[in-house]
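Below are the C-alpha coordinates for one structure; questions will follow.
Every protein chain except one is present and positioned as in the full complex.
Showing chain A:
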(Lines give C-alpha, C1' and ligand atoms only; values in the text may rest on other atoms or scores of the structure.)
Protein backbone atom coordinates (compact mmCIF):
# COMPACT_ATOMS: atom_id res chain seq x y z
CA UNK A 1 0.00 0.00 0.00
CA UNK A 2 1.75 3.20 -1.16
CA UNK A 3 2.18 5.83 1.53
CA UNK A 4 0.41 9.08 1.05
CA UNK A 5 3.05 11.03 2.99
CA UNK A 6 6.14 9.33 1.65
CA UNK A 7 7.91 12.67 1.60
CA UNK A 8 6.62 15.02 4.26
CA UNK A 9 7.65 18.65 4.16
CA UNK A 10 6.89 20.23 7.53
CA UNK A 11 6.79 23.97 7.77
CA UNK A 12 10.07 24.14 5.91
CA UNK A 13 11.88 27.46 5.45
CA UNK A 14 15.23 27.88 3.78
CA UNK A 15 17.81 30.68 3.65
CA UNK A 16 20.73 31.42 1.36
CA UNK A 17 22.73 33.58 3.75
CA UNK A 18 20.46 36.49 4.62
CA UNK A 19 18.07 35.79 1.74
CA UNK A 20 15.06 33.65 2.52
CA UNK A 21 14.12 31.35 -0.34
CA UNK A 22 11.35 29.22 1.14
CA UNK A 23 8.66 30.25 3.58
CA UNK A 24 7.11 27.52 5.75
CA UNK A 25 6.30 24.96 3.10
CA UNK A 26 3.99 22.14 4.11
CA UNK A 27 3.28 19.35 1.72
CA UNK A 28 2.91 15.56 1.53
CA UNK A 29 4.21 13.73 -1.50
CA UNK A 30 2.72 10.28 -2.11
CA UNK A 31 4.71 7.19 -2.93
CA UNK A 32 5.10 6.03 -6.55
CA UNK A 33 3.47 9.02 -8.09
CA UNK A 34 4.79 11.89 -10.10
CA UNK A 35 4.61 15.21 -8.32
CA UNK A 36 5.36 18.31 -10.36
CA UNK A 37 6.64 21.53 -8.85
CA UNK A 38 5.74 24.54 -10.99
CA UNK A 39 6.10 28.24 -10.60
CA UNK A 40 7.89 31.21 -12.08
CA UNK A 41 11.67 31.50 -12.05
CA UNK A 42 13.10 32.14 -8.61
CA UNK A 43 10.00 30.89 -6.82
CA UNK A 44 11.99 28.30 -4.85
CA UNK A 45 10.86 25.11 -6.56
CA UNK A 46 14.41 23.99 -7.34
CA UNK A 47 15.52 24.92 -3.84
CA UNK A 48 12.80 22.73 -2.39
CA UNK A 49 13.75 19.88 -4.69
CA UNK A 50 17.43 20.14 -3.90
CA UNK A 51 16.67 19.98 -0.20
CA UNK A 52 15.10 16.58 -0.59
CA UNK A 53 18.54 15.02 -1.02
CA UNK A 54 20.38 17.78 0.85
CA UNK A 55 22.25 18.89 -2.25
CA UNK A 56 22.01 22.39 -0.88
CA UNK A 57 24.49 21.36 1.82
CA UNK A 58 27.18 21.83 -0.82
CA UNK A 59 26.47 25.56 -0.80
CA UNK A 60 28.10 27.71 1.83
CA UNK A 61 26.10 29.77 4.28
CA UNK A 62 22.74 28.04 3.96
CA UNK A 63 20.39 27.26 6.83
CA UNK A 64 16.88 25.92 7.24
CA UNK A 65 13.95 25.77 9.61
CA UNK A 66 11.32 23.07 9.82
CA UNK A 67 11.89 19.57 8.63
CA UNK A 68 11.60 17.20 5.70
CA UNK A 69 10.82 13.59 6.48
CA UNK A 70 11.41 10.70 4.19
CA UNK A 71 9.24 7.72 4.93
CA UNK A 72 8.88 9.10 8.42
CA UNK A 73 12.58 9.78 9.08
CA UNK A 74 13.90 13.32 9.28
CA UNK A 75 16.56 14.23 6.72
CA UNK A 76 18.20 16.51 9.22
CA UNK A 77 18.53 13.98 11.99
CA UNK A 78 22.16 14.14 13.17
CA UNK A 79 22.27 10.37 12.70
CA UNK A 80 21.65 10.68 9.00
CA UNK A 81 24.65 10.03 6.80
CA UNK A 82 24.26 12.33 3.81
CA UNK A 83 25.98 9.88 1.53
CA UNK A 84 23.52 7.11 2.26
CA UNK A 85 20.64 9.58 2.01
CA UNK A 86 21.72 10.43 -1.50
CA UNK A 87 21.77 6.77 -2.35
CA UNK A 88 18.08 6.62 -1.43
CA UNK A 89 17.24 9.77 -3.35
CA UNK A 90 18.47 9.88 -6.92
CA UNK A 91 18.65 13.06 -8.92
CA UNK A 92 18.53 14.13 -12.55
CA UNK A 93 19.74 17.60 -13.42
CA UNK A 94 18.56 20.27 -15.78
CA UNK A 95 21.60 20.00 -18.01
CA UNK A 96 22.60 16.44 -18.84
CA UNK A 97 25.95 15.88 -17.18
CA UNK A 98 27.48 12.49 -17.92
CA UNK A 99 31.03 11.90 -16.70
CA UNK A 100 33.96 11.74 -19.09
CA UNK A 101 33.72 7.96 -19.01
CA UNK A 102 32.15 5.23 -21.05
CA UNK A 103 28.40 4.71 -21.10
CA UNK A 104 28.88 1.59 -19.01
CA UNK A 105 30.99 3.34 -16.38
CA UNK A 106 28.51 6.19 -16.17
CA UNK A 107 25.70 3.81 -15.34
CA UNK A 108 27.61 1.83 -12.73
CA UNK A 109 29.15 4.89 -11.06
CA UNK A 110 26.94 4.69 -7.99
CA UNK A 111 27.81 1.03 -7.56
CA UNK A 112 31.50 1.63 -8.00
CA UNK A 113 31.62 4.31 -5.31
CA UNK A 114 29.76 1.92 -3.04
CA UNK A 115 32.52 -0.60 -3.64
CA UNK A 116 30.39 -3.00 -5.68
CA UNK A 117 32.60 -4.17 -8.48
CA UNK A 118 31.39 -7.66 -9.39
CA UNK A 119 31.26 -7.76 -13.14
CA UNK A 120 28.16 -9.93 -13.31
CA UNK A 121 26.20 -7.65 -11.05
CA UNK A 122 27.37 -4.55 -12.88
CA UNK A 123 26.41 -6.02 -16.25
CA UNK A 124 22.94 -6.79 -14.97
CA UNK A 125 22.55 -3.34 -13.50
CA UNK A 126 23.66 -1.71 -16.73
CA UNK A 127 21.18 -3.63 -18.82
CA UNK A 128 18.32 -3.18 -16.39
CA UNK A 129 18.95 0.54 -15.88
CA UNK A 130 19.40 1.26 -19.56
CA UNK A 131 16.25 -0.68 -20.39
CA UNK A 132 14.37 1.25 -17.74
CA UNK A 133 15.70 4.46 -19.25
CA UNK A 134 14.64 3.24 -22.72
CA UNK A 135 18.19 3.54 -23.95
CA UNK A 136 19.32 -0.05 -24.08
CA UNK A 137 18.49 -0.75 -27.70
CA UNK A 138 20.23 2.37 -28.84
CA UNK A 139 23.50 1.86 -27.00
CA UNK A 140 23.86 -1.85 -26.28
CA UNK A 141 26.51 -2.20 -28.99
CA UNK A 142 28.69 0.64 -27.78
CA UNK A 143 28.53 0.42 -24.03
CA UNK A 144 32.23 1.11 -23.74
CA UNK A 145 32.26 4.16 -25.96
CA UNK A 146 32.44 7.61 -24.49
CA UNK A 147 29.14 8.95 -23.19
CA UNK A 148 29.82 12.17 -25.07
CA UNK A 149 29.14 10.42 -28.33
CA UNK A 150 25.42 10.30 -27.54
CA UNK A 151 22.86 12.92 -28.52
CA UNK A 152 21.55 15.34 -25.92
CA UNK A 153 18.36 13.38 -25.33
CA UNK A 154 20.29 10.14 -25.07
CA UNK A 155 22.73 11.71 -22.64
CA UNK A 156 19.86 12.83 -20.43
CA UNK A 157 18.35 9.35 -20.52
CA UNK A 158 21.80 8.01 -19.64
CA UNK A 159 21.77 10.35 -16.64
CA UNK A 160 18.40 8.92 -15.67
CA UNK A 161 19.74 5.39 -16.05
CA UNK A 162 22.69 6.41 -13.90
CA UNK A 163 20.39 7.86 -11.26
CA UNK A 164 18.24 4.73 -11.06
CA UNK A 165 21.07 2.22 -11.26
CA UNK A 166 21.28 1.88 -7.50
CA UNK A 167 17.46 1.62 -7.31
CA UNK A 168 16.74 4.64 -5.15
CA UNK A 169 13.33 5.14 -3.60
CA UNK A 170 12.88 8.62 -4.89
CA UNK A 171 13.92 10.25 -8.13
CA UNK A 172 14.25 14.04 -8.17
CA UNK A 173 14.20 15.69 -11.58
CA UNK A 174 15.21 19.30 -11.92
CA UNK A 175 13.78 20.47 -15.25
CA UNK A 176 15.06 17.35 -17.00
CA UNK A 177 13.90 18.47 -20.44
CA UNK A 178 14.99 22.10 -20.34
CA UNK A 179 17.96 21.48 -22.61
CA UNK A 180 16.25 19.06 -24.98
CA UNK A 181 14.38 19.31 -28.24
CA UNK A 182 10.66 18.39 -28.40
CA UNK A 183 11.17 14.83 -29.63
CA UNK A 184 13.64 14.05 -26.87
CA UNK A 185 11.32 15.75 -24.39
CA UNK A 186 8.45 13.45 -25.36
CA UNK A 187 10.64 10.41 -24.92
CA UNK A 188 11.69 11.53 -21.44
CA UNK A 189 8.10 12.23 -20.51
CA UNK A 190 7.06 8.77 -21.59
CA UNK A 191 9.90 7.43 -19.56
CA UNK A 192 8.76 9.36 -16.47
CA UNK A 193 5.31 7.82 -16.75
CA UNK A 194 6.88 4.38 -16.83
CA UNK A 195 9.32 5.00 -14.04
CA UNK A 196 6.66 5.95 -11.55
CA UNK A 197 5.79 2.27 -11.30
CA UNK A 198 9.02 1.86 -9.40
CA UNK A 199 9.97 5.25 -8.04
CA UNK A 200 8.46 8.21 -6.31
CA UNK A 201 9.22 11.05 -8.70
CA UNK A 202 9.38 14.75 -7.95
CA UNK A 203 9.87 16.88 -11.03
CA UNK A 204 10.45 20.59 -11.37
CA UNK A 205 9.22 21.98 -14.65
CA UNK A 206 8.52 25.22 -16.40
CA UNK A 207 6.47 23.50 -18.96
CA UNK A 208 2.73 23.43 -18.08
CA UNK A 209 1.94 20.80 -20.69
CA UNK A 210 4.66 18.64 -19.34
CA UNK A 211 3.19 18.91 -15.86
CA UNK A 212 -0.26 17.99 -17.16
CA UNK A 213 1.08 15.22 -19.33
CA UNK A 214 3.11 13.32 -16.83
CA UNK A 215 2.35 14.33 -13.26
CA UNK A 216 -0.26 13.05 -10.86
CA UNK A 217 -0.03 15.98 -8.52
CA UNK A 218 1.09 19.53 -8.98
CA UNK A 219 2.34 22.08 -6.51
CA UNK A 220 2.45 25.73 -7.45
CA UNK A 221 5.07 27.79 -5.70
CA UNK A 222 5.28 31.53 -5.84
CA UNK A 223 7.79 33.81 -4.14
CA UNK A 224 8.96 30.99 -1.89
CA UNK A 225 5.52 30.04 -0.73
CA UNK A 226 3.42 27.03 -1.61
CA UNK A 227 0.30 28.58 -3.12
CA UNK A 228 -1.60 25.57 -4.25
CA UNK A 229 -1.09 21.81 -4.16
CA UNK A 230 -3.41 19.10 -5.36
CA UNK A 231 -4.11 16.56 -8.10
CA UNK A 232 -2.81 17.90 -11.37
CA UNK A 233 -6.15 17.99 -13.17
CA UNK A 234 -7.70 19.95 -10.35
CA UNK A 235 -4.91 22.48 -10.17
CA UNK A 236 -4.93 23.11 -13.88
CA UNK A 237 -8.64 23.00 -14.59
CA UNK A 238 -9.96 24.44 -11.44
CA UNK A 239 -7.33 26.43 -9.62
CA UNK A 240 -8.40 27.67 -6.24
CA UNK A 241 -5.97 30.55 -6.00
CA UNK A 242 -5.85 33.60 -8.17
CA UNK A 243 -2.04 33.45 -8.58
CA UNK A 244 -2.26 29.89 -9.79
CA UNK A 245 -4.80 30.75 -12.39
CA UNK A 246 -2.81 33.77 -13.47
CA UNK A 247 0.32 31.69 -13.83
CA UNK A 248 -1.14 28.72 -15.69
CA UNK A 249 -3.03 30.94 -18.05
CA UNK A 250 0.26 32.65 -18.88
CA UNK A 251 -0.42 36.06 -17.44
CA UNK A 252 2.91 36.07 -15.75
CA UNK A 253 5.80 33.74 -15.86
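Everything below uses one rule, namely that contacts are C-beta pairs under 8 Å (C-beta built on N, C-alpha and C of every residue); 3 or more make two chains touch, one makes a residue touch a chain; residues count from 1.
Heads up, the rule we're going with is that contacts and distances are computed from a predicted model.
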- Item | Choices "3-isopropylmalate dehydratase small subunit", "1,2-phenylacetyl-CoA epoxidase subunit PaaC", "Phosphate transport system permease protein" or "NADH-quinone oxidoreductase subunit E" - which one is the UniProt name of the chain not shown | "Phosphate transport system permease protein"
- Query: Where the complex has a chain not shown, which of A:3, A:69, A:95 or A:206 is the residue touching it?
  - Reply: A:95
- Message: For the chain not shown, which residue from A:51, A:110, A:154 or A:205 touches it across the whole complex?
- Response: A:110
- Message: Just checking the interface: what residues of chain A touch the absent partner chain?
- Response: 53, 55, 57-58, 60-61, 78-81, 83-84, 86-87, 90-91, 93, 95, 97, 99-100, 109-110, 112-114, 148, 159, 162-163, 166
